[in-house]
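In what follows, a single structure is set out as structure tokens and then discussed.
Removed: one protein chain of the complex. Kept in place: all other protein chains.
Now for subunit A:
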Amino acid sequence: MPSPSYAAFDEKDLGAQVLLSQYKLRTSGDAVTVRQAVARYMKEHGATALSVTRFATAVSEIARNAIVHAGGGEFSIYVDPRAKQLTVVCWDKGPGIEDVELALTDGYTSGGGLGRGLGGAKRLAKIFEIRTAIGGGTSVLMSVNL
């Protein structure tokens, strides 16, 4: 995990999850790298094509958010082999989100997008948690069953 931050998730949140890999998010190419890594792992572990597409799309949304709205961030992939669960954490040091409920509303956009990204990601992931603080960055945790 990144150094403790006001908006980060820690070991308590991750339970029995084991860190699989970590990436820096800087350019749109990095968003492609992380969603392809997640998709590869899910396919190798027998997830259905629809499950892979839905979760990889959610991953792409939150990774792009960190790059576009926060100037970059870090992305970690965790697995819990026994519970057959994959978890990702996307962490940034950006400005934070003032009104999370509003940001999750379809149609709301702060940056010229369609305003469906964050709410869409929430619908596509089995577990979706967001922590944010003004000036303290934003962390998103999402999980999917394998």
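Here, a contact is a pair of C-beta atoms (placed from the backbone, for glycine too) under 8 Å apart; a residue touches a chain by one contact, two chains touch by 3 or more; residues count from 1.
FYI, contacts and distances are computed from a predicted model.
Think of the chain that is not pictured: of "ABC transporter ATP-binding protein", "Polar amino acid transport system permease protein", "RsbT antagonist protein RsbS" or "ArsR family transcriptional regulator", UniProt labels it "RsbT antagonist protein RsbS".
In the complete assembly, the contact with the undisplayed chain comes from A:64, out of A:64, A:93 or A:131. Annotation: of A:24, A:45, A:84 or A:123, A:123 touches the absent chain (contact as defined above). If you put the missing chain back, the residues of subunit A touching it would be 27-29, 32, 35-36, 39, 49-50, 52-54, 56-57, 60-61, 64, 106, 113-114, 116-117, 119-120, 123-124.
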